[in-house]
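The structure follows.
Excerpt of the complex: some chains, original placement.
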């Protein structure tokens, strides 16, 4: 038994990953499953720290729609309050009922007709102040919808890779030895070409009694394919060139390995380079298993069928000693 | 007569095409004429599998316009139904005729005036519910048109190569031997520079009694041109470096060859890289023919005329033995 | 005196320019001053041959605005004709005057209020047909403006290099010998980095009694600069490595040289690669001249002043024999 535990890889570590070797300064995994760095920023005001554009791109559709609707309603309510305070007798076509709710509603409906520029006109502004407010509101309405138009476009035109990764990372038999394997495929009607894969390994080892994080590039059997047509199994052979060549199942766990993978490819329809990342930790490692093919000829024989529900389908196997 | 039929190429096959060597799992040709992979995906719900953006980009103009119009009409009808159900007496300016069609039409016209925000006002909403629905409808109207604006823009600003390929793939005489030739040209008023061509061959051969698909990159006489000004004839010489060097006309058919070609270039006006693909099978092969030039000096001598109708014009010739 | 006139360059010509060596098939110069290839396409219907997007991007601002206004007016007139034919008594708020011009004008104004969705409502549609037409018109109005919004955006967001080239190409003294020189600078408040220049020469020489076009890449003193901050003088030394090394002033004219230059750079603000081309023929050649610097320290000493009006400023000099 050596005094160094967990076992450090024998290869040369690299220091240009952008992550720090200082394990004690980093918390949790380095990269989340969704590819975002597990990091928060502080020390600048929120409005400087947050790119509204980036945030709006990341909201899901429901949250985005609700956000827009909420802003629309707030604007509406604010202007309704203005009209109510000015006095709804300045809104021709309404009749003051003396009842707060009834009166406010009339102001609210006029407000919404102005904001959307539908402007039926059965209610119309009277007097200087009301006219100015209405003029401002229709201006703000158009500006807001200009912004929303832009956001909508940005959201659905955003180049994305639409790649699905197998949730599991396998240690599988490969050419008489072992290999780390994961599988990926595009899940939408997009098509990626000239796809490159880059895999970086992080291990946590002890050095001089201190835990440090070390990084290694993992050589792949194939790291470039012309066309990401079917599924692509990323293979890192655990052979002489691997920093993990003599790792046992226990070593993977002890070193708290984290495998970060980046796929960069060209999307035909966006005519743009797209990129997607994910990471695997020892928790997602399945030791001794191999993937089962996920595509087959269609029943009518005219096309190939890619079955995405099988992306994580594997069978347990015994690995060579 | 050898026991191996069809004839396998003598070169080394490649395995990074993204396609599978497993012929029995693939159906039909690998790539369609329009460059899309001949593949369907299953196992994820439709809404996850389909990128609305990609779909809308691929619809032709007529289908797209009809789709938008259909959605507009459906929205209109739905809201008309709401107004009708609430009661058209809540629409000031209409008069209930008791006749379903007449009444529904009035609701429908009010709805369309609200959805487009034209809001003449000769019909106007009365009462809480109608006002809320109308307010919502004009909001939805603006949101929908924001989406449509984005889609319109995405469609006509989408970087595309606008390349036309010759429908036929020729086996033509070339420098005392033979060569595979196809021809291409841009057919719009766009201009491509730094164009790269990449050609991959798929052949179906028997190995150990099983049909496998093998892939070979085909070296080209010229695989990069500075400017795709005129037509470009892609030439793969059937010489010593070709995996198809000793193929007879029958061999091309027996091996069910498929030739996949990708053109990648920079478009000046989009300031973007564009890419277009197509494929040729043995059915599109013409054995013993050569292309006839498709450009000529204009009558007034001031410019060059590229005649796109001649892109597939060839004459039959006898090939060297 | 040799029997070969004009004089052919001694270097190896290249054949991957995308242009044809067949001089008799090409008319006029190869590339126009504005960088477009001097070529027209025929053989496909106009609507297939023309990319509306590319065309709209190239119109100047005045023509574009007039085009949009003309389409708006035509749409307006067409719908006005519809309303007039249906009968303006179906437009509530108008009064049939029996006078064609008066009646048509009322229909026209209603039409324009519908198309822009301003919909005052003092004129409003009555009856089934008029309502349907009005509903359609407001729909078409919004769709058209969606298109126009997209076009406007495409036009002013289009990545462009905004480079101005010196109208003249000089043969200037350089390091005891001669060099071809041209000068360029960006003329807007944009900034290009990582700029690459590529220069290709075309000469027309006789070969076997036939005029052929031959192409040569011209090596440059500097073909890449980090930042296109000031002006950049492109220098091709007429030394041993030049295909034009022993050309006299008359040779340049006899060979009808054409020098095609492409600048490719990265624009910070577009975050995009931009490209601009131009060409020079023997008519734009000034034999024996050198450029005068076009920038100077500002009067207050705080910045550098780039004087774009001096881009073609040169003085005549005597060249070394």
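Here the chain labels run A, B and C in written order, and each chain numbers its own residues starting at 1.
Operating definition for what follows: a residue touches a chain if its C-beta (ideal position, glycine included) is under 8 Å from a C-beta of that chain, and two chains touch if they have at least 3 such contacts.
Predicted model, so just to flag it, every value in this text is computed and none were measured.
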| item | value |
| --- | --- |
| Subunit count for the whole complex, all chains sharing one sequence, 3 displayed | 4 |
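The rule we apply is simple: only the chains that are shown with their structure count from here on.
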| item | value |
| --- | --- |
| Interface residue overlap between copies chain A and chain B, same or different (over half shared) | different |
| Cα-superposition angle relating the copies chain C and chain B, to nearest 5° | 90 |
| Inter-centroid spacing, chain C versus chain A (mean Cα positions, whole Å) | 39 |
| Centre distance in Å when chain A and chain B are each reduced to the mean of their C-alpha atoms | 28 |
| Where chain B touches two or more other chains at once, by residue number | 113, 117-121, 149, 153, 272 |
| Complex contacts: residues of chain C adjacent to chain A | 117, 119-121, 149 |
| Parts of chain B lying in touch with chain A, wherever the complex brings them together | 15-20, 22, 24-28, 30, 35-44, 48-55, 57-58, 92, 113-114, 117-121, 123-125, 128, 131, 134-135, 138-139, 141-143, 146-147, 149-151, 153-154, 158-160, 198, 200, 262, 270, 272-275, 277 |
| Of all residues in chain A, those that touch chain B in their complex | 68-69, 72, 76, 105, 109, 112-113, 116-122, 145, 148-149, 152-153, 156-157, 162, 187-191, 193, 195, 222, 224-230, 232, 266, 268-269, 271-272, 293, 295-298, 300-310 |
